[in-house]
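Note that one protein chain is taken out, while the other chains of the complex remain in position.
Order of writing sets the chain letters: A and B. Residues in each chain are counted from 1.
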Amino acid sequence: MFHLLDIIGTMAFAMSGALTAMHKKLDPFGVFIIAFVTAVGGGTLRDVLIGRTPVGWMRDMQYVYVIILGFFLAILFRKSFDKLRTSLFLFDTIGLGVFTLIGLERGLLTGLHPAICIALGTMTACFGGVIRDILCNEIPNVFREEIYATICIFGGIVFFGLRKLNLNDDVLYLVTSLIIIAIRLMAVKYKWHLKAFDHK
Amino acid sequence: MFHLLDIIGTMAFAMSGALTAMHKKLDPFGVFIIAFVTAVGGGTLRDVLIGRTPVGWMRDMQYVYVIILGFFLAILFRKSFDKLRTSLFLFDTIGLGVFTLIGLERGLLTGLHPAICIALGTMTACFGGVIRDILCNEIPNVFREEIYATICIFGGIVFFGLRKLNLNDDVLYLVTSLIIIAIRLMAVKYKWHLKAFDHK
Partner (left out) sequence: MFHLLDIIGTMAFAMSGALTAMHKKLDPFGVFIIAFVTAVGGGTLRDVLIGRTPVGWMRDMQYVYVIILGFFLAILFRKSFDKLRTSLFLFDTIGLGVFTLIGLERGLLTGLHPAICIALGTMTACFGGVIRDILCNEIPNVFREEIYATICIFGGIVFFGLRKLNLNDDVLYLVTSLIIIAIRLMAVKYKWHLKAFDHK
C-alpha cells in the first residue's frame, strides 16, 4: 500500500517535471532529465548526504520505469493538461506525504537526530523540485510560494510526537502521511502562505 | 591510447569551460573553476552517486595538471579562438566519446543495470557542461540544442549490443567511441537536432 503510494508520487513528480520542462521549450532529452531529476532528485541528494550509495534509483529499476511512463504520459496529455490539473495536484500531494515519510524513515535507520531526520524528510519531498527549478534557471518555487516545505517540517514534528505513543509503525506512517496530505489540501484551498520579510 | 584520448578530452572540456567563463566576464579564479568543473564535473557527479570517493580527480593529479594546462592555453589563445574552433570542436567530440565509455565501464565495475550504466556514461560526458551552464546562470545547453546527450545514450545502447558479440574489450571500447564520435560529427555537419514539444 505504502509502496503503491510511493510509485504514484514518483510518477506525479516526474509528470510535473516534464510539464515544467516542456513549458520552457526544452528538447525531449531535456524534458526527460528534468522529469527524472524532479522525481528522484530529493531522494538522491538525501542518499548522497548520508552516504547510502549507489543511490536509490540505481538499485531499483522500478523507479526508472515509472519515470519513463510518467514522461510519456506527460507528453501524450500535454495539451489536455488543464483538465488533468486536479488529478496531478492530488498525486503530487500524495508524493509530498509519502516522500516525507521515506526521508524520515531513512534518517532513523541511519541513527540520526530527530531534527536531522525531519530535514531529510523535507529534503526528500522538496528538493527534486528545487533542482528542477535550478536547471530551468528559476529561483526555486518552494522558497517563494504557498507553504510546501513547511508542511513537511510540521509533518515531521507530528511524526516524532506520535512516535512517543508507541503506535504500530504502519499506523504511524499512514497517519502522518494523511496529516501532511490533509494540510496541503487545506493550505491550497484556503491559500495559506508565508509572508516574505519586509526587508527595507 | 585510450588514456591519451581521455587526456585530450579533458583538456578540450577545460578549454571550452574557460572560454565560456571568459565570455561571461568572470575573473581568473572564476574562469579556472568553470574550466575545472566542465572537465571533471560529470565524472565527479558519477563518482558521488555510486559512492566512489574520494572522487577521481582527487586521486590522480594528472587531471589537475591537464586542466591547468588547458586553462592557460585558453587564456593564451582566447583572441584567436575563431581559428581554433574546428580543432577544439574535434577535441570536444573525442571527449564526448571517451567520457561516455569511461562512465559505462565504471557502471559495469559497480555491477549496475545496463540502463543505469548508460545513464552514467551520458552523465560523465554531459554533466560537466550542465554544471558549467548552471554556474554561468544559463539553462543548460545540452537540454536545448543539437543532439548531444542523445548520442551518448545511443552509444551506450550500441555498446551493450556489441558486447553480446564477445568482442575483445579494447575493440569494443574503440568501436563504440568511434561510433559516438562519427555520429556527433555527422549531427553537427547535417544540423540534426531534437525538436521541442509544441506545448500550448
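As a convention for this text, a residue touches a chain if its C-beta (ideal position, glycine included) is under 8 Å from a C-beta of that chain, and two chains touch if they have at least 3 such contacts.
What you see is a predicted model; the values in this text were computed from it and never measured.
**Q** Give the residue, chosen from B:Ile8, B:Val55 or B:Leu108, that touches the chain omitted from the document.
**A** Missing-chain contact among the listed residues: B:Val55.
**Q** Write down which of A:Arg59, A:Arg163 or A:His193 is the residue touching the left-out chain.
**A** Considering all chains, including the one not shown, the answer is A:His193.
**Q** Consider the whole complex, including the chain that is not shown, and state which of B:Lys24, B:His113 or B:Arg163 touches that chain.
**A** Looking across B:Lys24, B:His113 or B:Arg163, the contact with the absent chain belongs to B:Lys24.
**Q** On subunit A, where is the contact patch with the chain that was removed from view?
**A** Residues of subunit A in contact with the hidden chain: 48-51, 110, 112-113, 115-116, 130, 134, 137-140, 142-145, 147, 149-150, 153, 193-197, 199-200.
**Q** By the contact definition given up top, give the residues of subunit B that touch the hidden chain.
**A** Contacting residues on subunit B, toward the hidden partner: 21-31, 33-34, 44, 48, 51, 53-55, 58, 61, 64, 75, 78-79, 81, 134-137.
By definition in this document, only the chains that are shown with their structure count from here on.
**Q** How big is the gap, in whole Å, between where the Cα atoms of subunit A centre and where those of subunit B centre?
**A** Distance between chain centres, rounded to whole Å: 30 Å.
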